[in-house]
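Worksheet: the structure to be examined is printed underneath.
Excluded from the complex is one protein chain; the other protein chains are retained at their positions.
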Amino acid sequence: MNNKTTTTKDNKMQLSSEEMKMTKKLFWRNMWLGYCMSYTRQQGVAWDWIHAPVYKKIYKDDPDKFWEAMKRNMEFYNTTPNMNGIVSGLAVSMEQENAKAPADTFDTAGISGMKIGLMGPMAGIGDTFFAGVWSLILTGIGIGFAKSGNLAVMLLSLVGLPPNILIRWYGQKYSYKLGSKYISKAVQDGLMTMFTRATSIVGVTVVGGMIASLVKFPLVFKTKINGTEFVLQKVFDQIMPGILPLLLSVGCFVLLRKGKNPVLVLLGVVALGFILTFLGITGA
Amino acid sequence: MLLYQAFIIGLYAAWGKWFGIYGSFGQVMPFFFTPVLAILLGKSPVDALMIDAAIALAFYGVMQIGAVMPQDTGFGGTLGLGFALILNQKPAIAVALAVPISMLAVVVWNLLKFWFTTNVEVFDKYIDERNMKKFNRLWWIQMAVYILTYFLLAFLAVLLGTHGIKAFVTSIPKPFLSGLTVAAGMLPAVGMGMLLKYVWNIEFLPFFIAGFLLGAYLKLPIMAISLFGVVFGLIMFFIDRHINDVKKSNQAQAVTAGPSTDDDEGDFFNE
Partner (left out) sequence: MIEMMRVDDRLIHGQVALLWTKQLGLNRIIVANDKAAKSEIQKNALLLAAPAGVKVAVVEVDKAIKMANDPRGKNFKMLLLVNNVDDLYTIVKGVEPGSTKVDIANVGRVSGDIENKHKLTETVYLSDDEVTKANEINDLAKNFVYQPLPTDEPKPFESLLKGVH
């Protein structure tokens, strides 16, 4: 892989038409990673189904090596699908080296080692970013639109899709062409950490805003004391608007952080809603 | 009519199961197909969005991490939305249906996953036999069963369950209904708590407060608040980058200054 890094940047990323065809094929096939997961191999079978045509091309003169690759890759595999391009691209470039290498000079255990080594960290990054932060922000904004029946919510996918598609395409392309080098560069730059932090901040801000506008705690209790009307909701609004949704959410947060079962917390909140309504304190 | 509605909701459920995974697109395109379902059912897309927003709020914070599915929010949401639309019900009813269905539906997924697991041996066998045709065939059979299962489940649930659910929903006494509405409105607090738990870091407290105040006092829409969030995020990003650059140049100096004492430990024990 050393000779690749000595060429200029432009040449480095240049794919031959053959390679481009393969890259595109793999990109579309990698969309299928999450289907039909099993307990014992998770995405292992899907990996093989995805890569079979690519392996076939790589080992076109050598069916023994093709089936050996299929068998070898039918191992346990599990990562966040958005991040799979990085591992997939790297794995394919290693398979190509294996195909070129004279018999028994390439240690295929390295391919497996790379996959096993990378699937966890990639899932760590992917789950934190995609499942944790990105989809949370998008759904939050989406709820804001959808709540008032605003069809503009459909345009949200214009913002939602690019990071997903870009990491799939460029992750796969770069790791195929440049090997693992850019992963260490990303570590040295510390860009990834800063990026996750920045998006987490967006997430936390959105959650704060959602608590204020989307968590409901509608008080209906009112009474007359010495002829003046006493409206409970007004009292709380004077302290701070949205103080009850805030307290309720923070209360749930504290309970969950203490390790309370989410289902129990959920049932507790439902019970609270019913009891307060029957007591005439809250209402719809 | 009911047959048509059941068919459409079945298709929608199957489509959701397909699109929820394909390229992870479903995850980053929330609400995209909700109006489509409403139009196919001859209902108002605006109502559908409002109902779906309430469902999404109830499920907000339920995440699938590392192959463990806590609740099948996709399937539960589809049926909650579907029933509420064809019975012209309020969002609170949709939530009350979606949450328990999502919990039950996990059982179906576990059964499917169990079947996929028994198939692994068969895939292994086909590889040993060097039979790519059979390998692909089993893959597509799995895909078809997966999609069909959810189609049939939703189809039958609507076809056979609608009358029962209608009777149940109309028999709900009024005070119970308002209790339900209040509970559905409070439910998002659990999701918010869950999310805070995932992303919480005491350093983020100012941004959390800012987001809340922008909503509570200025009554800004979520979109505007998230744009403020982007501003905060960018500010912190540039500060972090600056700190990082300073650190790096310090390290570079340290390396040139003397023999490196650095081992694998690095600055692990430094603050």
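Letters A and B mark the chains in the order given here, with residues in each chain numbered from 1 onward.
Everything that follows uses one rule, which is that a residue touches a chain if its C-beta (ideal position, glycine included) is under 8 Å from a C-beta of that chain, and two chains touch if they have at least 3 such contacts.
Since the model is a prediction, treat every value here as computed from it, not as a measurement.
Put simply, the hidden chain is in touch with A, B once you look at the whole complex.
Screening A:53, A:124 or A:241 for touch with the missing chain picks out A:124.
From the options A:186, A:250 or A:275, the residue with contact to the unseen chain in the full assembly is A:186.
Only one residue in the set A:34, A:85, A:132 or A:245 touches the chain that does not appear here, and it is A:132.
Touching residues on subunit B toward the chain that is not drawn are 65-66, 68, 197-198, 200-201, 203, 264-269.
Not every partner is drawn; the one left out touches subunit A at residues 39-42, 75-76, 78-80, 112-114, 116-128, 131-132, 180, 183-184, 186-187, 192-193, 196-197, 200, 257, 259, 261-262.
In this section, only the chains that are shown with their structure count from here on.
A straight line joining the Cα centres of subunit A and subunit B is 11 Å long. Listing the residues of subunit B that touch subunit A in their complex gives 21-25, 27-32, 34-35, 45-47, 49-50, 52-54, 56-57, 60-61, 63-67, 70, 92, 99, 113-114, 116-117, 119-120, 123-124, 127-128, 130, 132, 135-136, 139, 142-143, 146, 175-190, 192-201, 204, 207-217, 219-223, 225-226, 228-230, 232-234, 236-237, 240-241, 244. Listing the residues of subunit A that touch subunit B in their complex gives 31-32, 34-42, 44-45, 48-49, 52, 63, 67, 70-71, 74, 78, 81-82, 123, 127, 130-151, 153-154, 156-157, 160-161, 163-165, 168, 189-190, 193-195, 197-218, 240-242, 245-246, 248-257, 262, 265-266, 269-270, 272-274, 276-278, 282-284.
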